[in-house]
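Coming up: chain A.
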Amino acid sequence: MTFLQATCLVVVALLGTLVVFTRDPLRQAAVTGIFGLGLAALFLAVQAPDVALSQIAIGAIVVPVLVLLAMAKIREHDE
Partner candidate 1 sequence: MALAGLAVVVPLVTAALLAGTTSLHARRVADVVALTAAAATAGLCLALVIRSSDHAIVAWLGGWRPRGGVALGIDLYAEPLSAGLAGFAALLTVAGLLVAWHQVDTAGHLFHALVLTFLAGMVGFCLSGDLFTAFVFFELMSVSAYALAGFRVEERAPVEGSLSFAVTNSIGSLMLLVGIALIYGRTGALNLAQIGAALGSHSPDALVAVAFALVTCGFFVKAAIVPFHFWMADAYAVAPTSICLLFAGAMSELGLYGVARVYWTAFAGPLGPHAEALRDVLLVLGLATALLGGVMCVAQRHLKRLAAFATVAHMGILLCGIALLSHAALAGVAVFVVGDGLVKASLFVSVGALEHRRGSVDEAALYGRGRELKALGTVFAIAGLALAALPPFGPFLGRAMIEDAATKQGLGWIAPILVVASALVGGGVLRVVRTVFLGRGAVPPRHPACREAVAEETDLERGRTPWPTVVTGTTLLVLGLAWGLVPGLVDAATHAAARFTDHAGYAASVLQGAAASAPAPAGEAPTAAAWLYGLASGVLAIAFALLRTMPEGPLRALHSGRIGDYVAWTAVGAAAIASVFALTLA
Partner candidate 2 sequence: MRSFVALAALGVLGAVLVVAVTGLEPFGHYPGPYGDVLAKVVPDERHTGQLVAATVFDYRAFDTLGEEMILFAAVCGCAALLRVLRSEHAGEGAPGRPVPSFAARAMAAALVGPVTVLGVYVIVHGHLTPGGGFSGGVVVAGALLLAYAGGQGLRLRRVGSITLLEGTEALGAAGFLALALAGLIAAGTLLKNFLALGTSGMLLSAGTIPVGNVAVGLEVAGAVALVFAEFLEQALLEDPE
């Protein structure tokens, strides 16, 4: 295992934990985006560029944006 891979793995584990324990959904959406990027970096480090690109597109962009759109609806209700 290279140093880069080990670093990415540890970072991913920490970010994943952070996602779970960030209780405010808006901040959590941001952390999820970073977590998605961390995963993408890990995938590049284990020679999986195809998965990394999809992960950036879907895990780091599409899902967080959907979360923000859903939150826009939910928060508007609370006002």
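Criterion: a residue touches a chain if its C-beta (ideal position, glycine included) is under 8 Å from a C-beta of that chain, and two chains touch if they have at least 3 such contacts; residues count from 1.
The candidates came about this way: all candidates are chains of the complex that A comes from, given by their letters.
Only a predicted model underlies this, so the values are computations on that prediction, with no experimental measurement involved.
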{"item": "Touching partner of chain A in this complex, picked from 1 or 2", "value": "2"}
{"item": "Complex contact set, residues of chain A against candidate 2", "value": "1, 49-50, 52-54, 56-58, 61-62, 65-66, 69-70, 72-73, 76-77"}
